[in-house]
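Heads up, one of the protein chains got dropped from this complex, but the rest are sitting where they should.
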Amino acid sequence: MDVDVELREVSKHFGAIVAVDRVSLAIRRGEFFSLLGPSGCGKTTTLRMIGGLEFPTAGEILLRGAVVTDLPAYRRATNMVFQHLALFPHLTVFENIAFGLRLRREPPSVIARKVDGVLQLVDLPGYGGREIHQLSGGQKQRVAIARALVNEPAVLLLDEPLGSLDLKLRLAMQTELKALQHRVGTTFIYVTHDQGEALTMSDRIAVMNLGRVEQVATSQEIYARPRTRFVAGFIGEANFLDGRVAHAGPDGVLVAVNGLRVRAEAAPAPAGAAVTVSVRPEHVKLGVAADGAANRWTGRIEEVTFMGAVVRARVALDGGPRLVAELHNDAAAGLAPGAAVAVGWAAGHTVVLAG
Amino acid sequence: MAQAAIPQIVARRGGWRAALRRYAHVPLLTPAVGLTVAVFWVCMAVLVVMSVYPFLAAGTPRLTLAAWQRLLGDPYYWGVVGTTLRLAFVVTALALALGYPAAYAISKIQRPGWALAAYVVLFAPILVSVVVRTYGWLLLLSNTGVVNYLLRAAGLVREPIPLIFNETGIIIAMVHILLPFMVFPILSVVGQVGGDLKEAAMDLGANRWVTFRRVTLPLTAPGVISGCQIVFTLTISAFVTPFLMGGGRVQILSGLIYRDMEAVNLGFASVVALVLLALAVVILAASNVLARRAYRRAEVERA
Partner (left out) sequence: MGRRIRRREFLKEGGKAGLGLFALAQLGGATLGLAQEAAAGGAERLTLFVWSGLNLPTVAHEVARFYMQNNPGVTIEVLEGQNFEVYPKMVSARKLTPDRPLVHFGYSNTQFTYQGDIDDMWESLDLRNIPNAANVADAYKRPENRGIGFSIAPVGLIYNPNFVREPPTSWADMWHPRFRGKVTSIKYAWYTNGLVIAARLNGGSERNIDPGFRLWAERANQFVAFANSNVEVRDLIVRGDAHIAAMFGGNALTWKEQGAPIEFVIPREGTIAFPLFLVVVKGVSAQQKRIAEGVINLILSERWLARWAALTYFVPTSTKVVVPPSLRGLAMYSPQETARAIQFDWATIARNETAWRERWDKEVVARMGR
């Protein structure tokens, strides 16, 4: 598989602040790749370095095999959709989209055809003559994407482009963006702090924290097999229990947590090592559903919160630790604070994290 | 016809009520409007009346257009109008040429201390009285002044270049005083052209110059236009500085007003004042229309 963008040990320092710390990535052609992390994690800076709007302090950036590390934005085959869109307020929709084509001195007939084509693509046919201020938020979004896409970039860079939209529109645009990416086949690099957005759209995700990449994997893998405590906590929710590996063998792993022995399928550390056990709330079963689980204890319900489709319960295990369980509301009948209840989960749902 | 007119009347009545609602905020404008009416329009009315009724202490004045004919029928005065306009255009153009880069540079200054220093340098001439300012210019620019001394010392010229008591002196001084009036409106819009717009342009393939021409310049056009309008208006109506720097030798409209005011020839002075006002209004209106049309044409051409 071809690699479109490659980062080799790329760092970016702003004075004493290290924004990006020795990041290496290889992004494949046609991939929807997300950089995910909390604000200040260096994801936007990484994206801007790929786009040529920032230049690395150290390391190399390759675009389709060629080193572009010090090339300015206007000489790179990348285009960006900006966080605040940055549409030109003095130009019409048509002129905004045609901006890049005109700079490349495309003939007017070609420009007209391409702009019309891309307007079709983003579902805004006939909007060319509109002024930017006449558009709704979602329409501006599409124009911004069209303006970048029309240049047929090798890589489309998207810097939290949906951040300013309301929830409903954001969800619709997520689906649309993904479908669009499928149609055009361009490599998308998408920066977001919204894990749901990343999980929905991405082929692969790089989770970043404090300027470093914590894990690069598919959505499913990131969710099911987080490699660090940060990733486990940032992607979805997790119960964390600190313990020590008591036994590790081909038949499985036992982790001692406050006298409880938690079963897992694998561990990244040998016996005796301090580890953290992570289990997702939706994997924690209560009552009869816990019957037969590899990890099974009794506990007492402390609090029940109704959340619509799901119900969330906080349980104090008899051994001491507290866990949060998330159940379908039809499985939650009879749960009440103070009630004794069986608690359990499958060994396959235990994730053992180093440290 | 009569039948056709009925819906129109109804529509107009609806419009009248709508207009009432639409203008409900008008009372808020009253103080500003009141002041404008009192100070400006009353004076305008006075000027118009004085321009057609001769100023006589005794007897009943009779309507006469003599003062208007004296101005409009005399090629000499058309020449004065020409000088006035030429000076205003040149001063405006130079102020723009110097003011735009200055505003752009100031907007780029990161350190507050340096920005403050730039403001002080730029605005200092406004804070100094016209007498001190003029004295400074004369010291610098007269035949025995610093500039001519340096030019001769450097061997660039043999005879001193006349820099005062002519149009050159007026232009230098007016550009100097009015530069802040050009810089300030531009500064206020240059700062608003977000860095992300420039980055977007660069991302789409524009280098710095193209970014400036296609994004920054059009977006700062409102500041440029208002700066030009302010400087133009202040230049054509200026009197003291043009007189001092022009040595009373350069004939401009404001000088005519002063000349005939002193001679208690208020009719002619009023005519000149009204012509000056009309020129300012026409030029300002034309600049608004031109700006709008140029903008629209650019759109059509590109579309």
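Labels for the chains are A and B, by order of writing; each one numbers its residues from 1.
Operating definition for what follows: a contact is a pair of C-beta atoms (placed from the backbone, for glycine too) under 8 Å apart; a residue touches a chain by one contact, two chains touch by 3 or more.
All values derive from a computational prediction rather than experimental measurement.
Under the touch definition stated at the start, the shown chains contacted by the missing one in the entire complex are B. Check B:Leu122, B:Leu244 or B:Leu276 against the missing chain and you find that the one touching it is B:Leu244.
In the complete assembly, the contact with the undisplayed chain comes from B:Leu63, out of B:Ala32, B:Leu63, B:Leu127 or B:Ala154.
For chain B, the residues in touch with the chain missing from this view are 42-43, 45-46, 48-50, 53, 55-58, 61, 63, 76, 135, 138, 142-144, 164-166, 243-244, 246-249, 251, 256, 259-266, 268.
Assume only the chains that are shown with their structure count from here on.
Between the CA-based centres of chain A and chain B the separation comes to 56 Å, rounded to the whole angstrom.
Contact residues on chain A toward chain B in their complex (touch as defined above): 51-53, 72-74, 78-80, 82-84, 86-92, 94-95, 98-100, 102-104, 128-129, 147-148, 151. Per the touch definition, chain B reaches chain A in the complex via residues 194, 196-197, 199-207, 210, 214-215, 218-219, 295, 299, 302-303.
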